[in-house]
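With one protein chain withheld, the remaining protein chains of the complex are depicted in position.
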């Protein structure tokens, strides 16, 4: 069970990281392309901005999931490393899991609303949910999974105050 | 609210809140939230639809989020004058356009109305033929605007509202358009002193309410709310008309030249574009024709 879960979390993390890197490349490429279109060909494409904005939201949500797995979230470390700080780490991970679960339990009405509204300038109809609540659901689920894995199997929790 | 503090829409909302509280003798308590921190207007529409908020006063163009046919509001020269706008909003046709929005998205328009027509700001003067071809124009990211300005011959360019002033100053765009009262707070007239009274689109206002919330009121209260909203719409129209003159005067003092313009070539270009956008499905076929009857 442990090794299976570990594989799942590790593979997920790798996929998420790869997607993030692809999205960063895509954002840089698209915006540069748009600048060339404007200055060289004098005809920018109006919906490019919307596409990269969507990519940015997906990137942030995936990157947040990656940052959780790699323990890169910003935290303020007041207590000396020791059993107290370890215990706090576990308790706070549990509170975080509970919080994210509660939010996910209330996401359904939001999803419904966002399926009904579509993007503005894209040449095709694209429900807002695909870049709002759906990435959120994925991101939170992935975070819950990796936090739960840490709490159950890796009580070591040698987290440093990272920035 | 999702507009700047003390903008016409913000004042309309405050007026509406005051009317409701006065007329219901405090039975209906409105807690009004001002400023732009709740989200962008389409996002606030989502919050209203989900019931996170009860009511929302905004520009009529945001109705397009849930009633796509209202795209016609932002097309050029759809309306002859303010009365035409008022009549359209009271018509059965408008009720029909927003039917799905009420039943499915749970958003009911209580009342809507015109505020003031939009005008054009250009860094360089127009030639005698009032030819927009090749001009880089900053326009909002709304499909009807994009199609309209392409139909007129200009080159629509995306710039965030807060960056427009510098974009015009530095030549990223050659001009922008908008209602004078909103444009003056961004000092459009200083960067682009050639102001043309094209009056190409009537800016509108609307007050919408969550349908479930609305149905929770007694019929008397519902009437009261609707009446208050209608009065607020009328009030903001009169306020905007009055303020427009002051604003234009201020722009003149700031060195701008306000020019009347024969908009016929623009109107013709816009009218000629209607068939295309109706074919694209921006709004239902024949709607432009139908709106003209009111």
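Observations
Going in written order, the chains are labelled A and B, and every chain counts its residues from 1.
Everything below uses one rule, namely that contacts are C-beta pairs under 8 Å (C-beta built on N, C-alpha and C of every residue); 3 or more make two chains touch, one makes a residue touch a chain.
Keep in mind that, in the parts below, contacts and distances are computed from a predicted model.
With the options "Beta sliding clamp", "TRAP transporter large permease protein", "Peptidase M16" or "Succinate--CoA ligase [ADP-forming] subunit alpha" in hand, the undepicted chain maps to the protein name "TRAP transporter large permease protein" (source: UniProt).
By the touch rule set out above, chain B reaches the unshown chain at residues 4-5, 31, 33, 35-40, 43, 46-47, 50-54, 158-163, 165-167, 169-172, 187, 190-191.
Think of the hidden chain as still there; on chain A it touches residues 17, 20-21, 24-25, 27-28, 31-32, 34-35, 49, 52-53, 56-57, 59-68, 70, 72-79, 85, 88-89, 91-92, 95-96, 99-100, 102-107, 109-110, 131-133, 135-136, 161-163.
Note that only the chains that are shown with their structure count from here on.
If you check the complex, the residues on chain A that touch chain B are 42-44, 46, 49-50, 109-110, 112-114, 116-117, 120-121, 128.
Of all the residues in chain B, the ones that touch chain A in their complex are 42, 45-46, 49-51, 65-66, 104-105, 141-143, 146, 155-158.
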